[in-house]
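A short worksheet on the structure shown next.
Note that this complex is displayed minus one protein chain, with the remaining chains in position.
Moving on, here comes chain A:
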Amino acid sequence: MGIRKKHVNNFPTPYTCTAAIREGGMETKLSMVLMGFGNIIHKQKIKGLLYLAIEVAYIVFMIVNGIQFLSMLGSLGTVEQKEIWDEANQIYVYTKGDQSILILLYGVATVLLTILMICAWRGALKSAYKAECLDKQGKHVNNFVEDLKSLLHENLHRLLMTPPMIFIGALTILPLIFMICMAFTNYSKIDNHLMLFDWVGLENFKALFDSSSILGSTFWSVLGWTLVWAFFATFSNYIFGMILSIVINRKDTKAKGFWRFCFVLSCAVPMFVSLLIMRTMLQPEGAVNVLLRNLGLIAPDASLPFFTDPTWARVTVIVINIWVGVPYTLLQLTGVLQNIPGELYEAARVDGANAVQIFFKITLPYMLYVTTPYLITTFTGNVNNFNVIYLLSGGDPVTNLESTAGSTDLLVTWLYKLTVDKQYYNIGAVIGILTFIILAIAALLTYRNSKSYKEEGGF
């Protein structure tokens, strides 16, 4: 099978843009300049006027603001904020300088608006051509009320998808593009570029990959730990949760509901609460150390270095992640386990397989087969697992005082520290992009081979 599938158009329609330009009448061609003109002529006055209004609004916006926004996008502002001594009032006055961040934001927003406008323009052209064709063939042309009604039936997807799409566009896609742009600027506290900054191309990427600098070496060590963490966090939860649910589901286990309840109870407590509790319990003077002292397991003034020793801290976060994650795994895997055909087990038992063999030859392969998509999502979730690390250890302990990351910092918590605490926005954005690339490669490779890809779903 070729990697690229041939593009098949499942939605053939005679009313395309090229057809409109090639075969459309005068009025349709005029609607290329004057949006909605064709519609107005062919009995769709309100629709045509709406298109016209969109065009007018866009042009007015571009003249008033848009062109200026776009032209500033290249330089990102040049006027510095200055302090001027005001003789008359005997005070310092600040002149209004350019704010690169706003220029960038408005610029990106204008570009997005323009793309939307192009879509609207294509829509107008198609609709004008359709109206023309239908009118010439003497068929019925929908009037505005009928168009509105069609939103509830054949065009329901437009009605239902538009509001969520607007939200996604404004609050997910726009910020993402904005942030990706930041990766190519020098927007950071270094050299005081918080107000005015410039495009620097791939400088930030170079700085991060240069393993001789402090930033570069931190990046590689954080990346290594992130992958180790994601691997252990995913599979420890998976295996442990599976064993636990097998044990609870065993025929001879009594009070199944009670055991399940005990474990599920802990995921009913909000995650940030249980993580904060865990953190306070594991402090040098926290409950766990106190308990160990009371039991006489450690000396009265000693304490176990849960979050102060790098190796201890790393093991601690993984172990606590098991505590946090296993109930969820239990919930999700129980149903899948119950679906394994019973005949398989009976046959295995008749053939004299023991419990361990049954687990490795039947249960595990079956589970892996069914839950591969789940495993991928958990893995990506763990690479991006901000809560557990930030609330538990906060990335501590910091062993190298020069670096900005501690020993348990993941890429995401490091990103958070760099942007929110240190205000190195550009480096933060680069890390975000790199995280995405790593995840995208991993997800693509696995999804392509998984069942869910072959049947339906993304990609």
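Quick note on the criterion: a contact is a pair of C-beta atoms (placed from the backbone, for glycine too) under 8 Å apart; a residue touches a chain by one contact, two chains touch by 3 or more; residues count from 1.
The working rule: contacts and distances are computed from a predicted model.
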Protein name, per the UniProt record, of whichever chain is missing from view ("Sugar ABC transporter permease", "(2Fe-2S)-binding protein", "XRE family transcriptional regulator" or "NADH-quinone oxidoreductase subunit E"): "Sugar ABC transporter permease"
Selected residue (touches chain absent from view) among A:280, A:357 or A:399: A:280
Contact with the hidden chain (one of A:79, A:214 or A:264): A:264
Residue of A:63, A:102, A:214 or A:445 touching the missing chain in the full complex: A:102
Interface with the undisplayed chain - residues on chain A: 10-11, 101-102, 105-106, 152-154, 156-157, 159-161, 163-165, 167-168, 170-176, 178-179, 182, 244, 247-248, 250, 252-254, 259, 262-274, 276-281, 283, 285-287, 290-291, 294, 323, 326-327, 331, 335, 380, 384, 386-387, 390, 411-412, 415-416, 419-420, 425, 428-429, 432, 435-436, 439-440, 443, 457-459
